[in-house]
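Read the structure below first, then the notes.
Missing here is one protein chain; the remaining ones are kept as they sit in the complex.
In this document, chain identifiers A and B correspond to the written order of the chains, with residue numbering beginning at 1 in each.
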Amino acid sequence: MSEAMLIQHLLNGLTLGSLYALIAIGYTMIYGILRLINFAHSEIFMLGAYFVFWGIALFHLPWAVAMIAAVLAVGAVGVLVDRIAYRPLRDAPRISALISAIGVSFFLQNLAIVVFSAIPREVYRPPWLEQVFLVGSVRVLPLTLFVPLFSLLLMLGLVYIVYKTKPGLGMRAISKDIETSYAMGVPVNRIIALTFGIGSALAAASGIMWTLRYPQLQPIMGIIPGFKAFIAAVVGGIGSIQGAVIGGVGLGLIEIMAVAVFPELAGYRDALAFILLIGILLVKPTGLLGEKLEDKV
Amino acid sequence: MSPAKKTKLNIASVAVLALFLWFAQNFLDGYSIQILNLIAINIILALSLNLIYGFTGMFSLGHAGFMAIGAYVCAILIMTPDQKDSLFILQKAYPWIQNAEAPFIVAVIAGGLVATLTGLLVGIPLLRLGDDYLGIATLGFAEIIRVLANNIPRVTNGALGFKGIPDYANLWWNFGWCVLTLYCIVRIINSNFGNTLMAIRDDETAAKAMGVNVFRGKLLSFAIGSFFAGVGGALLASLLTTIDPKMFLFTLTFNVLMIVVTGGLGSLTGSILGSVGITVMMEWLRFVENPIYLGSFEIQGVPGMRMVVFSLALMLVILFRREGLMGMREFNWDWLLGRFGRRGKV
Partner (left out) sequence: MEREIILESKGLTIRFGGLVAVMDFNAVVPKGSIVGLIGPNGAGKTTCFNMISGFYLPSEGQIFFNGANITHLQPHEVCRAGLARTFQNIRLFGNGTVLQNVMVGCHVRQKSRWWHPLLCLPSSMREEKAIVAKSVELLKIVGLDHFAHEKARSLPYGAQRRLEIARALATDPRFLLLDEPAAGMNPQETNDLMSFIRQIRDDFDLTILLIEHDMKVVMGICENIWVLDYGRTIAEGSPESIRKNPKVIEAYLGEECVANA
């Protein structure tokens, strides 16, 4: 492989990885505070892209405005999902919330099919993202740089919120010990709502950028990326934001590089993530950066 | 009521079922018969998932994977070499696939056995994982099976799948297997071994302390459940006469999970009732998805509406009546006698 090709692949891997990382962060934050796998997160990702599409098609918003509006709107949807489907089950056995999450996921998927129709649509791409320019002999799309940089920006914003603000402190407290947090007067439900809001906003941003990279918009587009992002979160260490980022970027790079080096693996590309998942669950279930949760006898 | 009397009642019920099937076979239309067939197969699938999840407490989301294995094994075995020859057009099947052939009963059992073997292989490393991790891992396993089916065309014909599978799966076969599945699972649940499975579900730590080999119990339950899931898949292949990897998405597992949860985790009666109710609803709602023709007008169908209704229904159950229809209660003859007895007293 030539050096230019290699750099090309690495950049692609970084782009894909950033998109996975943004989704993975949402999974890991929710799991960290609620011990819940938010199956519906993949649909949140999908809704981000759809809201932008309809924002432009229906309301004729300029692309940037549509993007911001979509991110905020989908963040609100995430909060709503928690309020309706998860909050009533806070005291129920954990599996109930999990089943509810699976239900919400299928519900949103099929609701999107009913409302938006399953026909794949082409997404509007701002022309300035399309112009190819050359760095040496490497062909670069502004998109390829935009995605990782914008994602990094979002992640830095998140890190600031989690480590430097009061609500962020609340999030960290709740993920350590929810019972004590209640007792210490932490507004648990509000902080949980905020977490859902932020996680969903990040996923929505990822969904929007995803369709810039892979322009086909369809209601089932969230399933596979969502699943893979979740796997990335588990591999990185579920509950750890840094782990989600490392897992996400890592998975993106592995996917692209593996198929680049072994083209015969192309059909198995999706299975790579699942094999990685089972591998990590067998060797170190808490992931690369995760903590052990013991069962008291 | 004495066990002997109960056994007589059970046998009588099977006889009544046989009578009903004879009637259905000869007097009901094809559509109704198809629904009955699907009910039988869904009962098998629901009972097997309930054994694994409702009774042993293992949140397995991999049922579609075992069904796929059962379906493909059965299809390969009941199609003649000539049929397979015309099927594998892009790439020729391996000779041992091409020439393998077996009677229907053997094919279904083989489907179940290969599924069990896979279940054991997968279960040994995975079953020590907790709740949600087990769910994700088994889901991953099912997806791997599906991707595999897409990528080994010399065995599975890849994305094209199988068409023209002989339709041996009639009412008798499906309900025959259904009754056998019910018998096996009832006998297991009512035995002391079944008690230990429920103990594993309720409190693994205490079960271990009481001498129960939890790992072995989980593995056995998983293996038995995957056997019947494989059987269900095998029967489904013959019933639908076509299979392809897209059939075995997570949606399939979701449907079975839905039946088990709404019927009641830990209730075999609930699984049966749930299967009947949901299979009927599924078919009834199908008309919403297909276009309706009124004279020369066509009202567009709304695809996806079925699943919207179902996922909503599942969420309503989980939010408002977690224990489902039956909770953990079961039908038994004593209860029925009690009801008639009360009416008898005037």
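Note that in this section a contact is a pair of C-beta atoms (placed from the backbone, for glycine too) under 8 Å apart; a residue touches a chain by one contact, two chains touch by 3 or more.
Please read these numbers as outputs of a predicted model, since none were measured by experiment.
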{"item": "Hidden-chain contact residue, picked from the options B:117, B:159 or B:188", "value": "B:188"}
{"item": "Of B:98, B:138, B:174 or B:196, the one touching the omitted chain in the full complex", "value": "B:196"}
{"item": "Touching residue (missing chain; options B:214, B:243, B:258 or B:319)", "value": "B:214"}
{"item": "Touching residues (missing chain, whole complex) on chain B", "value": "183-184, 187-188, 190-193, 195-196, 198-199, 201-203, 205-214, 220, 266, 328"}
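One rule holds in what follows: only the chains that are shown with their structure count from here on.
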{"item": "Contact set on chain B toward chain A in their complex", "value": "59, 125-126, 129, 131-133, 135-137, 140-141, 143-144, 147-148, 150-151, 205, 250-251, 254, 257, 261, 302-308, 310-312, 314-315, 318-319, 322"}
{"item": "Chain B-facing residues of chain A, complex", "value": "35-37, 85, 88-89, 92, 94-96, 98-100, 102-107, 109-114, 118, 219, 223, 227, 230-231, 234, 267-268, 270-271, 274-275, 277-278, 281-282, 285, 295, 297"}
